[in-house]
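I have a structure here, written as structure tokens, and I will follow up with some questions on it.
All protein chains but one are shown at their positions in the complex.
As written, the chain order gives the labels A and B, with residue 1 at the start of each chain.
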Amino acid sequence: MNEGDRVTPIFPKWTNHIPTAVAIGAPLVLVSVVLAVWYFFSPKWTDVGYTPKQPVAFSHQLHAGQMGMDCRYCHSTVERAAFAAIPPTETCMGCHSMVQAKSPRLQLVRESYQSGKPIEWVKVHMLPEHANFNHSIHVNSGVNCASCHGRIDQMKVVGQAQPLSMGWCLECHRNPSPNLVPKNQVTNLSYDPAKEGYVPEKDPHRLRGVNPPQHCSGCHY
Amino acid sequence: MDTSVTLANLEEHVDKRSPLVLGSETFSSVTNIVSRPMEMTTPKAWWICFLIALSGLGVLGAAIGYLFWEGVGVWGLNNRVGWAWDITNFVFWVGIGHAGTLISAILFLFRQKWRTSINRAAEAMTIFAVICALIFPGIHVGRVWVAYWLFPIPNQMAMWPNFRSPLLWDVFAVSTYFTVSTLFWFVGLIPDIATFRDRSKGIRKFVYGLFALGWRGSHRHWLNYERAYLILAALSTPLVLSVHTIVSFDFATSQLPGWHATIFPPYFVAGAIFSGFAMVINLMIICRWVFKLEHLVTMRHFENMAKIILLTGSMVGYAYAMEFFIAWYSGNPYERYIFISRATGPYAWAYWTMVTCNVIIPQLFWVRKIRTNLWALFIISVFVNIGMWFERFVIIVTSLHRTFLPSSWAYFKPTYVDIATFIGSFGLFFTLFLLFIRFLPIVAIAEVKTVMPEADPHGHDHGHHAKGGAH
Partner (left out) sequence: MQSENNQEKSGKKYWRSLEEMAESPELLAQMKNEFPSGAAELEVTPGVDRRSFLGIIGASAAFAGLTSATGCIRKPAEKILPYNKRPEDLVEGKPQYYASAGRFGGSVFGLLVTSYEGRPTKVDGNPSHPMSLGATNAFAQASALEVYDPDRSQSVLKKGVAQTSGRPDAKLLKTTLAAAAAEIKATHGSTGGQGLAVLLEAVPSPTLLGLLREFQTTYPKSTVTIHDAAMRWNEMTALASFGYANAHLFHRLEEADVVACFDADPLGIEGDVVRNSKMYATKRKSVDEAKTMSRLYVAEPTFTNTGVVADHRLSLRSSAMGEALLALAVQLASKGLNLPAEVIARGKQVSTANEKWLKALAADLMANQGKSVIMVGQDQRAWVHALALAINSALNNLGKTLVVRSSPLPAASPLHELTREINKGNVKTLVIIDSNPVYTAAADLSFADALQKVQTSIHLGYHADETGVACALHFPRSHALESWGDLVSSDGTAAIVQPVIEPLYPSLSDVEFLAGLMGNTKNSYELVQAQWKKSTTGDFDSSWRRWLHDGMVKGTVGETFSAKPELSKLAQQLEGLGTSPESTSTQMELRLVLDRSVYDGRYANNAWMQELPDSVTKLTWDNAALISPKTAKAKGIKTGDFVEIKLKQDKEAILKIAAFVVPGVSENTVVVPLGYGRSFNGRVSTGTGFNGYSLLFGENRFAFGADVQRVSGTYELATTQEHGVSDYSYDTTVGKEAVESRGVTREITLAAIKADPSLEETFKKFNLLDPKKHKTLLWTKTNTTSGNQWGMTIDLNSCTGCNACTVACQAENNISVVGKKRVLKSREMHWIRIDRYFTGNVDTPDSIQAVFQPMACAHCETAPCEQVCPVAATVHGVEGTNDIAYNRCIGTRYCANNCPYKVRRFNYFNFSKENDADNPLYAMQKNPRVTVRFRGVIEKCTYCVQRINAARVESKIRGEDIIREGAVVTACQQVCPTDAITFGNLADEVDSRVKMLKALPRNYAVLSELALEPRTTFLAKVRNPNPELESSTQL
């Protein structure tokens, strides 16, 4: 077309900058979206700090912290079973039939004890059900409770301290040593192997090296 | 149609190449011919076709929705035959999607000027076919909602996809192919879109203008355009071969008798071009007739395509024969059995349909009368497409239904959902294609002009109006 150069432009001149702007902007947006998803959609963000309200205002800070009760006093199956059992009501009443026997805050516990109806605790550490976690082997390998549960002894209401994501599990399964403590220190939440200069390999009480499974069927079956 | 004109450019002359554009078409008349379909008021026929196609698309949507709701069980698959129509359709459509890029890229590099009047439609067809193809790997998985695990995205599981899996290569191969073809197609469109921008007004002008990217046809534009087009052509050429090679790896690298064959990559590529050209012929014959493109899309184009079909068809036939030979020559009883059962077993009907459509019928193209007869061309091409669908079905299903252990032999029967999904995919294809012929030039105007005598700067005889003799 011979008069092509005298075509009246449809778009104002500034639109010439759009391509440049897009060229620079698009990658930025893309990267930030990826980063956002990667961070905000991960259990690190979604799950850590999950602190549901419990039916009974039981304070670990008081019992495990101040009074220094051993975790295994209540969670007695932790060394024998996959599941760290929540204590039966009778365990509570073991003390609280004498101590604070009349306290209104223990009303529910007493009722449960009489009626035989269990107390409906809210689960805090919820592993996906297709992941099989076994407490006994971890405790017996000298993994400190705090490594996964955080400083329970400082929590009034228990909350989730770690992401409990697969990646997080693998970190430790690939290099367990930093989280290992002497067997007798497992429930000592304040024990810091690094500070104590604890070297699992040198521990005479260990019968075997710790080599956690890293293959799928180690946890998924 | 005026056969005298059509046949005119079939003979080769010693002194000059016979023209690719017939009649006394000029640059502007070509533009007008191609613009007509888009500038005329939408014809009833188009609406009817469009509605039919659209309802086909609806069927596809319904079938897929039902599939997602109920699970893959709504298909006829079983524990022995884990793939059937889903992957058959996938390979079928990818195959269709081959001719386009071959025509536009490879023929371009080989300076096959006759490509110019068909490449645009062929490329469009390619893109739409690949879209149809891409659906199936997506929906055939059991848990669609986690299908994104196929892509290497960092995640809290610290898991990557398995890069050893041909299925993963597929994901990359096909999506790359799709991206590049689309880009290639679009770049080719720019000058023509600009033409329409200049011819139309109002909202159309704006939209076309948007996609014309400010094309003014200046010398610099043409220079960059040509370079970009050449580069893209060079880029997509290997893709033409790679994509179907990798699709064939899905089967070739696994170890089932009937799948595990080294001949698959070339055999698949040949088959793809075979079916692709058949589809181009079908589409072009209709467009040519509907939009009176006889002078642009000439019998010579069809004859060339028919020759390619004859060639690739024979290659496919050779592959079939070779499979049998190897099965016998290898002395591998599983291999032998699977081929015997292909020809004589429960699926013999499918096998012989395939052989008839792909090997026997295309041989008719040896006869010039047949390959220059539009009806024959059309019908034979349809057969080729049917045959090529069955080829994939035979490869996938007959191999799976009779594997190593006779205890695990089963028979596959499609459910109506299988059928609906397949038909629906055609609905999607034609919906897109109808939109294309309505809103975009089905012939690359700018390129066609380059092959017209007027485009030749040193042409000694500028058509009939220039005086003879040199200056």
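As a convention for this text, contacts are C-beta pairs under 8 Å (C-beta built on N, C-alpha and C of every residue); 3 or more make two chains touch, one makes a residue touch a chain.
Remember, predicted model here, so these are calculated numbers, not experimental data.
Undergrad: Return the single residue from B:52, B:131 or B:147 that touches the missing chain.
TA: With B:52, B:131 or B:147 as choices, the missing chain is touched by B:147.
Undergrad: Can you tell me which of B:66, B:186, B:289 or B:318 touches the chain that was removed from the display?
TA: B:66
Undergrad: Pick out which of B:43, B:65, B:238 or B:333 touches the chain that's been left out of the picture.
TA: B:333
Undergrad: If I consider the whole complex, including the chain that's not displayed, which of B:76, B:95, B:209 or B:441 touches that chain?
TA: Selected residue, touching the omitted chain: B:76.
Undergrad: On chain A, what residues meet the omitted chain?
TA: These residues touch the chain not displayed: 46, 52, 77, 80-83, 85-90, 112-113, 116-123, 126, 128-130, 132, 134, 136-137, 140-141, 207-209, 211, 213-218, 220-221.
Undergrad: Which parts of chain B face the unshown chain closely enough to count as touching?
TA: Against the left-out chain, chain B lists 66, 70-74, 76-80, 82-83, 140-143, 145-147, 149-150, 157, 159-162, 164-168, 171, 250, 253-256, 332-334, 337, 341, 346, 400, 403-411, 413, 415-417.
Here, only the chains that are shown with their structure count from here on.
Undergrad: I'd like to verify one number: the distance from the centre of chain A to the centre of chain B, where each centre is the average of its C-alpha atoms, in whole angstrom.
TA: 53
Undergrad: Once bound in the complex, which stretches of chain A touch chain B?
TA: Residues 1, 4-5, 7, 10-11, 16, 38, 42-44, 163, 165-168, 170.
Undergrad: With touch defined as at the start, can you tell me which chain B residues reach chain A in the complex?
TA: Against chain A, the touching part of chain B is residues 154-159, 197-198, 205-206, 209, 214, 216-218.
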